[in-house]
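Handing you a structure now.
Every protein chain except one is present and positioned as in the full complex.
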Amino acid sequence: MSEECTQTTGAVTSSELLSVVAARELAGRRTVFAGIGLPTLAAELAHLTVAPEIEAVYESGVCGAHPSRLPETIADAVLITGAEAVLTMPALFGSVLQGGHIDVGFLGAAQIDRWGNLNTSVIGEWERPSVRLPGSGGAVEVMANAREVFVVMRRHTPRSFAGTLDFCTTPGPDRALADGIRPLGTGVTRVITELGILARDGVGDELRLVAVHPGVTVGQVRAATGWELKVADTVTTVEPPTDAELRLLRDDVDPHRVYLR
Amino acid sequence: MSEECTQTTGAVTSSELLSVVAARELAGRRTVFAGIGLPTLAAELAHLTVAPEIEAVYESGVCGAHPSRLPETIADAVLITGAEAVLTMPALFGSVLQGGHIDVGFLGAAQIDRWGNLNTSVIGEWERPSVRLPGSGGAVEVMANAREVFVVMRRHTPRSFAGTLDFCTTPGPDRALADGIRPLGTGVTRVITELGILARDGVGDELRLVAVHPGVTVGQVRAATGWELKVADTVTTVEPPTDAELRLLRDDVDPHRVYLR
Amino acid sequence: MRRSVDRTAGKVMSMREAVASFVHDGDTVSLEGFTHLIPTAAGHEIIRQGRRDLTVVRMTADIVVDQMLAAGCVTRLVSSFVGNSSAGSLGELRRRIEHADPEPLAFEEYSHYGMVCRYLAGAQRLPFHPLRSYAGSDLPSVNPGMRKVTSPYPAADGTTEQIYVVPPVNPDVTFIHAQRADRRGNTQIWGVTGIQAEAVYAAEKAVVVVEELVADEVVRADPNRTLVPAHAVDAVVLCPRGAHPSFAQGYYDRDNAFYRAWSAISKDPVRLREWLEEWVYGTTDHAAYVAKLGEEFWSGLAIGEALSEPVNYGRRL
Partner (left out) sequence: MRRSVDRTAGKVMSMREAVASFVHDGDTVSLEGFTHLIPTAAGHEIIRQGRRDLTVVRMTADIVVDQMLAAGCVTRLVSSFVGNSSAGSLGELRRRIEHADPEPLAFEEYSHYGMVCRYLAGAQRLPFHPLRSYAGSDLPSVNPGMRKVTSPYPAADGTTEQIYVVPPVNPDVTFIHAQRADRRGNTQIWGVTGIQAEAVYAAEKAVVVVEELVADEVVRADPNRTLVPAHAVDAVVLCPRGAHPSFAQGYYDRDNAFYRAWSAISKDPVRLREWLEEWVYGTTDHAAYVAKLGEEFWSGLAIGEALSEPVNYGRRL
């Protein structure tokens, strides 16, 4: 993707690109609710670069993990041994998450709409879906309670960036307000995809395109989005992963290639 | 109090009498929510006699205590070391007590009325009382949630067995029903005093005199009670503490005379 | 009124006895363990004994649930995540929901904290538990369990505030897997402890399956480690490696290869049936399942030592 990187570090994969961009967005953040996979990579890379003080909190109750290997699940034994704390589930979801101690929550989804509402339940009708997806897990709680939410979506298509969700599992603050309940968090503030970065500031705000990866045009992103995508006045080009970022990611964060493929 | 005891074991004190009678009432019970003092003595004696399988649960979260010494507080270090479990306060009050796992709760009070409602807050008006008492502690929860409640009152007087409570801190099930809420427990089923034993079966039932200590008349108990006391068709005489009971109490349960005075 | 358990009665029994005694056709059965300490062996014994019409309650409905579905034990599922961890799909569950194949599956869909609050309410005999979830979600439209309550206190800005609540769940029986217990049922768990304690307290009956049955003194040397006290436990089942393919912190590691394999196995109903025949119906009990996997297999999941340091509980001098 970036010529000057290729020589020293090999071709940048999609996982590497998304992890590096997500890590940069964590600058200055303190607590991140990390799912397994790209969010773990991003949090670990941020810890080594832009957010040395960051604490990854896992849905399993682990706080301040210092894993000897990259974890394969949110409750991986290597996350527990040597961690600073392992909390009960009521404490984790009640006091830590709903209590407002999470700065950034990472979420993924099968579908996202222009307000950052997410579908992880079904494709088709809920009662007899064409695809039954895993459902919320803790996503409803992360969206409702984290200060802000980053969404990482590998595939940017009109199907996944949907004009209308098949089902809204995880509502953003706009839908909460419409339901008569004042939301606590900002909802989705960043969506990081293979094409670029969408951003959103708060209640009433739509996602808008703020950055594209090198070689991607605004038109391409618009065409890949299932609604009429708003575009920032200035769309920047994402700086490709640097050699330093890639070396840290490959040699220190995921040397056994658990997630980097 | 009982001549045949005096010779071998010395005079029976009021504490000993109340402890022995309370212990007998615990026959067949499994979990007892024990306060410090007479309830601890009663539970320990019951464990050695009529209820070998009994488990004392303490407000501090201790379950299945095996103290090396008689505890002086509900959180005494000797209750913790060697206990089977020490629970958090939400677990103790929420899951164990409100969850319905306590067979018998022991309570004391400054005042009790004919329905077994208790006052531990004030003598006089709540806003500017003549005596400010400690308040509920966990008594409200014990009454609301234990299967039944035993009350031990050292002094049986018209002031403490009150026609009208100065303040109802801890309501029995009749008052709960009148407040529109279905109670879960039976409320007070036994009141053990220096004069005898009052009993009550359930909702709508008043306390009635069922037994007197040797030498005490029904008339004496009536005169010492601040309402027109109901009396059972047959009032039995409480069997005085046996030598075996007293020996266990004095030599095994409280050899250091923490509570037996 | 909740049962009162005789904590000194003989509670130690085989898995066969525990399932025969405490699981009946039509029961609501909770199996908890969040990634860690999943009571797989309990699920397999329920399959062997051919229970029917069960409602299964499990936050993360994963492989063991897919297996119970395939064995025809389950007509209703209450869950907050229906997937094979991050390793793929549950083939049987998807057939049941997407195609009613071979029969429909009633599904109550919650989120994780919704399930946590249902267990909390169940354990505490509360009529409901409030939580700051579901506002604006489509979930309440397909799940009548999610309702709103108006707070009797004004919000910070003086307005009236509404909040969603969930109802209690009170399983007929809860199974959990744990590292160790004594014969009375005092149960110690470390590592990820999840919602196991609340799931036990919420249930009418509770069965604790353990890696080790230990002497009273072991438990009593560290009472803060006891998350489930004897008075809440009806049966203790000794069943080493009973959480496989899940793991037991400090005992054996997770079988990640099996998780990855399950997507392909479960995608093909014939292959899934063969798997059940060979590994569940074809083994008399979990000990046979463990033996069939073989010691070489288990050595691949072996772990090393990382001991906690002792703390002083103190002793009066």
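So that you can tell them apart, the chains are marked A, B and C in the order they are listed, and the count of residues begins at 1 in each.
Note that a contact is a pair of C-beta atoms (placed from the backbone, for glycine too) under 8 Å apart; a residue touches a chain by one contact, two chains touch by 3 or more.
Note that the coordinates shown come from a computational prediction; the quantities given were computed from them, not determined experimentally.
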| item | value |
| --- | --- |
| Neighbouring shown chains of the undisplayed chain, as defined at the top | A, B, C |
| Per the touch definition above, residue among B:112, B:139, B:198 or B:260 touching the missing chain | B:139 |
| Full-complex contact with the absent chain, from C:167, C:269 or C:282 | C:167 |
| Residues belonging to chain C that touch the chain removed from view | 124-132, 147-153, 155, 161, 163, 165, 167, 179, 188, 190-191, 193, 218, 221-222, 224-225, 249-251, 253, 302-317 |
| Residue ranges of chain B at the interface with the undisplayed chain | 36-37, 59-62, 72-77, 80-82, 86, 88-90, 93-94, 97-98, 117, 121, 126-141, 144-145, 167-172, 174-184 |
| Chain A residues touching the omitted chain (full complex) | 30-31, 52-53, 55, 57, 62-64, 66, 68-69, 77-78, 80-87, 91, 94-96, 98-101, 103, 145, 147, 184-185 |
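Everything below uses one rule, namely that only the chains that are shown with their structure count from here on.
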| item | value |
| --- | --- |
| Chain contact graph, described as a line, ring, star, complete graph or other shape | line |
| Remotest chain, chain A as reference, centres from CA atoms | B |
| Contact pairs, highest-scoring chain pair | A-C |
| Distance between chain centroids, defined by C-alpha means - chain B, chain C (Å) | 39 |
| Chain C, residues touching no fewer than two other chains | 120, 197-198 |
